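Can you keep this structure in mind? I'll have questions shortly.
Only a single protein chain was left out; the remaining protein chains are all shown in position.
And then subunit A:
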Amino acid sequence: MSSSIKHLVVIIDLNPFYWSDKISSTTTTLNFKQYLKIIIQFCNAYIAFDINHRLTIIGCSNNETCFLYPDPTNESLIIPTVTKTNLFEQLFVIDRVVENNLKEFIENLSPQHISSGSMITMALTQALCYINRLIRDTLPGEKNSFRILIIQTTTDTSKQYMNFMNAVFTSEKINVPIDGCILNNDSSLLQQACDLTSGIYLRVPDPNGLLQYLLWLYLTDKEVRKMLALPTKVAVDYRPACFCHHKLIDTGYVCSVCLSIYCDNTSTCSTCRSAFDINNQSISTSNGITDSSRRQIR
């Protein structure tokens, strides 16, 4: 086997918003503790899967992100004890580091600014910078591969569209697939991200089976996936929302200066404040018609 290092960056959504109404509910639904347990299990499985696997875990809540693992400063403090005799040493370290960092992170969360969205975009850009550094640090001749997995529980925030797409295009450029796994309703942003970077998108139909889905789809890399029966790809809706009413549109008018999208003719562009000549618009379309008719005559 080739000895190329395979890095996985897991971005986990820790926003309390999604879990708030699930504390008191019955045992049939997944609760926060189980959710964390599943993710740790998945991460352990990933490390144990191959000696060349490397892992990074980033947590994000409603207004903060945190690198949960690796944590070079705290890692050395943890000395594997022989309490659990059969446990792989590295897994023990991961479990403890993530546990400690997670506790600290959640305790320090500020209760103000409660919003339903999470800082997925911030975590994603940080992950890309982190990967960029790893790429720069690789020795010549080494061929490492990188992958990002986003486990999201909250809904999209439309304000982040541009930043998120910028991050996705970057990821496409440096050839890092983004995998998306969502527990809530379908996320169109995440869907587009997975489609553009050729990652796998899945909306988990039953949160109780989360571990199964994670192990089935997200443990493997691109090479192995060719041999798996993957969920059928749904057609991603790439229609944009117009800037004026935030409605999805089939045909629209695009400002030639700043590429803002409008669903109807307007006299000025609200983004770049350039004035349009509405009559001009009709001229340019009629030009198109004469152009086509001329072609037919020819």
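Keep this in mind: a residue touches a chain if its C-beta (ideal position, glycine included) is under 8 Å from a C-beta of that chain, and two chains touch if they have at least 3 such contacts; residues count from 1.
The rule is short, and it goes like this: contacts and distances are computed from a predicted model.
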Undepicted complex member, UniProt protein name, chosen from "General transcription factor IIH subunit", "Protein phosphatase", "D-2-hydroxyglutarate dehydrogenase, mitochondrial" or "Putative clathrin-associated adaptor complex medium chain": "General transcription factor IIH subunit"
Chain not shown: contacting residue from A:Ala45, A:Leu91, A:Leu215 or A:Ile249: A:Ile249
Given A:Thr121, A:Thr153, A:Ser187 or A:Thr220, the one touching the chain that is not displayed: A:Thr121
Absent-chain contact - pick from A:Asp50, A:Asp206 or A:Asp237: A:Asp237
For subunit A, residues in touch with the removed chain: 63-64, 67, 72, 113, 115, 117, 119, 121-122, 125-126, 128-130, 132-133, 136, 157, 159-163, 165-167, 169-170, 173-174, 192, 196, 234-240, 249-259, 261-262, 265-266, 269, 271-272, 274-277, 280-281, 284-285, 287-289, 291-292
